[in-house]
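Just below is one structure, and these are the notes that go with it.
Right after this comes chain A.
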Amino acid sequence: MSDTQLTPEELAGQKYKYGFTTDIAMEEFPKGMSEEIVRLISAKKQEPEWLLEWRLKAYRLWCESVEPAWAHIHHPPIDYQDYYYYAAPAKAAPKSLDEVDPELLKTYEKLGIPLNERAALAGVAVDAVFDSVSVATTFRETLAKAGVIFCPISEAVREYPELVKKYLGSVVPQGDNYFAALNSAVFSDGSFVYIPKGVRCPMELSTYFRINARNTGQFERTLIIADEGAYVSYLEGCTAPQRDENQLHAAVVELVAMNDATIKYSTVQNWYPGDADGRGGIYNFVTKRGACRGRNSKISWTQVETGSAITWKYPSCILQGENSVGEFYSVAVTNHHQQADTGTKMIHIGKNTRSTIISKGISAGKSNNTYRGLVRILPAASGARNFTQCDSLLIGEECGAHTVPYIENRNLSAKVEHEATTSKIAEDQLFYCRSRGLSQEDAVGLIVNGFCKDVLKELPMEFAVEAQKLLSVSLEGSVG
Partner candidate 1 sequence: MTALPTKKLEAWRYTDLRALERLSFGEVPAAAVPDLPAFAGPRVVFANGRMSQALSARLDHAQDFAPVQEHGPQSLAHINAEQAQDGLTLSVPAGVDAGALLMVSYNAGEMPFAAHLRHRITLGANARLMLIELVKGDGVYWHNPVTDISLHDGAVLTHIRLQQESAEAFNTTLIRANIAAGAGYEHFTATIGAKLSRTELHVSLLGEQARTDLNAAQLLRGEQHGDFTAVVRHAAPNCASRQTVKSVLADEAHGVFQGRVEVAKGAQKTDGYQMSRALLLSDHATMDIKPELEIFADDVKCSHGATIGALDAEQLFYLRSRGIDEPEARAMLIHAFLEEAFAPVTDEAAHGLLIEAIGKWWTTP
Partner candidate 2 sequence: MLEIKNLHARIGDKEILKGINLTVPTGEVHAIMGPNGAGKSTLSYVLSGRDGYEVTYGEVLYNGVNILELAPEDRAAAGIFLAFQYPVELPGVGNANFLRTALNAVRRKRGEPELDAVAFLKSARAAIKSLQMNEDFLKRNVNVGFSGGEKKRNEMLQMALLKPGLAILDETDSGLDIDALRIVSEGVNALRSPSFSALVITHYQRLLDHIVPDVVHVLAGGRIVRSGPKELALELEARGYAGVEAA
């Protein structure tokens, strides 16, 4: 955690060691991107030479590329030189819950977040707000016994350099896209998971438990490898809105599944969406991709996206291994002025590969919600199957719902099916619920949850319960 939050003094102390000639470190941290910043980050993290080169290559690719403009999102131009890419000076954290936005606290209450956790989520500067130390300890012992590696990626670079070197960028190369290049150049930290051959990870892994992964910052990098026959379920995010000072997020997640391995990756994203008038909020540009390298491997993405002012995110599967399976289950909710452009790519390369896409988009207020997906069947993917179902629900007459699927088939024996519908919450459904005593908002929550059922049932149980509450909370004030 502290890796990315070095003080100017600490920085200065390391200056000589790495022979930097810059003297900016004595001053405020410089804004903006440059080769120097990339070198500085790598040096601070005491990274090996290859990783520095890797980051520099990413930086050069980023300089050569342009921000993509194809998504159905609109925002003022982002001035990339106006951001801190390294240890942004922390704004003064609230000293107690009294200083926190009461709206945020009300939301925690509705979500049923335990009192002692609320402070941590709100970013209150207190030590050990909940009993995380003991949780973390038992947790680590259990994993170590099973041979599972679960640590910050910066630690993995030091402890398991061969694994990191082998897999980092092997699914999302540095130049994959503009935001992935940016992340590759300046990524701060993130999780590293390795599940050895034949091991079923004994518990659900979650960043929530890994306290030292909190505050991983705006350029998170996650790498998960499931070796032959391994199984892991990974939970990302937190159902409560997190206080965050960073407006720009560009994370990268890479998954690798070998023969007979399964990775289940669940996300609940609830970053600050901006206020009701569209002021503020996170820009979330995420590249998530899994490679089903081995036969019979499986990667399953489940996401519930309710936060951020802008969501740009397409968790994808590259189905290389014979009989490999890719799944994408998504709920995206937008309200007020939020914009979400999200979906998936299923690239069928191997024989008898199968993919399922279930996407549920809910638009309310003045928001725009786009499903964008690609199903590509390559010539060798004989017997490939895809089924896609995209449903949109509109609440109110000022929002937009868009569906942009691309289906490309290069194989005779493949079978691709795609269905999409758009509808609104029917007055008679609402009336029926209300005549049975439900409030308007409870009725909407109930109907929306029903609409999302096919996705929510893919979430681990305790996550699903919170996600359901979250859907209702996100849509508050959208009807009536």
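In this section, a residue touches a chain if its C-beta (ideal position, glycine included) is under 8 Å from a C-beta of that chain, and two chains touch if they have at least 3 such contacts; residues count from 1.
Here is how the candidates were picked: all candidates are chains of the complex that A comes from, given by their letters.
Worth saying up front: this structure is predicted, and the values here are computed from it rather than measured.
Colleague: Quick check: counting C-beta contacts as defined, which of 1 or 2 touches chain A in this complex?
Modeller: It is 1 that touches chain A.
Colleague: What residues on chain A touch candidate 1, complex-wise?
Modeller: Touch residues, chain A against candidate 1: 70, 379, 392, 394-424.
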